[in-house]
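Here it is, the structure in full.
Here the complex is missing a single protein chain, while all its other protein chains stay put.
Up next, chain A:
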Amino acid sequence: MHNLGFALEGAWKVLAASLILGAGLPAIFALGIRSLAWGAGGDAEVDHAAPNPAGKVLGYVLFAVVILGVLLGITFIVASGFGKALSFEHIYPTIVDK
């Protein structure tokens, strides 16, 4: 049953990476929406608080983080299509040969 070992080894890595990207990025996106609502105030929130401009800025910063994450995903698809891979060796992603 060597295959089971390999599969479990791959599975937990996939789970860890997917939790960060697949649940983490939507969570940041949700925070961004919450910030925008905070910034808009009034009907956007259940408690009808006054608008707060800081919320808008924070919201767009959070959206930018999500967009960067998505761009990373697209880069990965394109890079692997051309026989390249993304390396996280230097923390920030770089494109290397497979």
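Everything below uses one rule, namely that a residue touches a chain if its C-beta (ideal position, glycine included) is under 8 Å from a C-beta of that chain, and two chains touch if they have at least 3 such contacts; residues count from 1.
To be clear about the criterion, contacts and distances are computed from a predicted model.
Protein name for the hidden chain, per its UniProt entry and selected from "Molybdopterin synthase catalytic subunit", "Spermidine/putrescine transport system substrate-binding protein", "Phosphate transporter" or "Probable glycine dehydrogenase (decarboxylating) subunit 2": "Phosphate transporter". Across the interface with the omitted chain, chain A contributes residues 2-4, 6-7, 10-11, 13-15, 17-19, 21-23, 25-27, 29-34, 36-37, 40, 43-47, 66, 70, 73-74, 76-78, 80-83, 85-86.
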